[in-house]
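One structure follows; several queries about it will come next.
Apart from one protein chain that is not included, each protein chain of the complex appears where it belongs.
Presenting chain A:
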């Protein structure tokens, strides 16, 4: 039996062929998604039958839900909302608190956004290109014909620059300060030697061990216990069997628990869809087609930024270059998807506003730009590239990416105090290094090679493009399983620990970068296991 060590008051138990699940029942605010709205009329329709009696109505509806599979769908929808939305806070708290409770963080995010928007606007003015324009009919036809091979286009992108790169963002994070926190002048062993100087609470290794208990040495893992030396009867076969059962039952929560031990290659696409609660209903396909029509009709400035990013990053990657066309199909539609605006309710960032020409400052003429409120930066397309391994229909690929973005990836480039936010991840990484590898940390600091300067880009991209694809997918399995990005910081620290011997010998930042330049041979799960469970703490 595998148990989730976290406690939640009033848990409801469900037993599941080896997996023990808990649903917290005391969550008062549950936004109901479209799934629930759809099934109520169905339930009502079933009541038109003559044999339904008023006395047993409640039981009959419950029964109907069970046998029609709607109960499961409802459960999945609820579970999905629980994962995404933050826990309810004080009733008197304003909506900004849902986005980000700390004022200084909100302020920092606000000024960062101003800078980005300024940069975008000045590029716009410099190149005299409008932020958005309607495409002439001829161009629309051309684009429609080329839809499946947009990568063959070679527009002149030399004048476009990415709006920002991860290292620009890092500088902003380094300068973050809590005005209420006095560091004191005297150095002590408590002084944090890293670049991040804000006092957020992060986990230490004992906490992480508890949190990531399924990664322990006594639990089977894909990425370790499916290696060629281990006979598949020991773990792999049974694990695959359970995975198939989980899929047959279509239970999101069970899938999320299951995937903590990794997903078999053949089941991964379906498991992720189940966990992210993505169903491919006709209306989803239609929605994607509408976005595509939007792309055809209107040309946005951000489109050129997307093109440039894909050409610079994914197209140059040894493995992802093949999927270049899919990346355009996803990212161009993504920019126009206004449903993404919903996630700004719990994202510390806010969508940039722009005004219709001539109506600057007039709120009635304000629009969000780009329509989805997300301005891509250098490397953004790498969030999509690994998903191309799993999904081949564009609308499925699109849905999965969108869900992954509004659940996880947005946290990697907005300033917030959330434990999975990039600030916390950086601090977690530095703290782990300083606490458990003090000699290495000190040495690197002395030679001017602050570790975060090297690992930041890994974490911002969730390691996409740095690890081999199969390893990356095993890592992202755990992100989904634990609904947290903390594992990225742990992996970054584990990589440093692994290459510590070589790093102790270098004498410059460039040399340190060289030691850590190539992560493509690393095996993610053994590294994590050793760092968390086999290091003396």
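Definition applied: a contact is a pair of C-beta atoms (placed from the backbone, for glycine too) under 8 Å apart; a residue touches a chain by one contact, two chains touch by 3 or more; residues count from 1.
One rule holds for everything that comes next: contacts and distances are computed from a predicted model.
Candidate names were "Origin recognition complex subunit 2", "Tubulin--tyrosine ligase-like protein 9", "ATP synthase subunit g" or "Carbonic anhydrase", and the UniProt protein name of the unshown chain is "Tubulin--tyrosine ligase-like protein 9". Remark: the omitted chain is touched by one listed residue; of A:85, A:287, A:319 or A:368 this is A:319. Of A:159, A:266 or A:345, it is A:266 that touches the chain left out of the display. The set of chain A residues touching the chain not shown comprises 148-149, 151-152, 227-228, 231, 265-266, 268-269, 315-316, 318-319, 321-326, 388-390, 392, 469-470.
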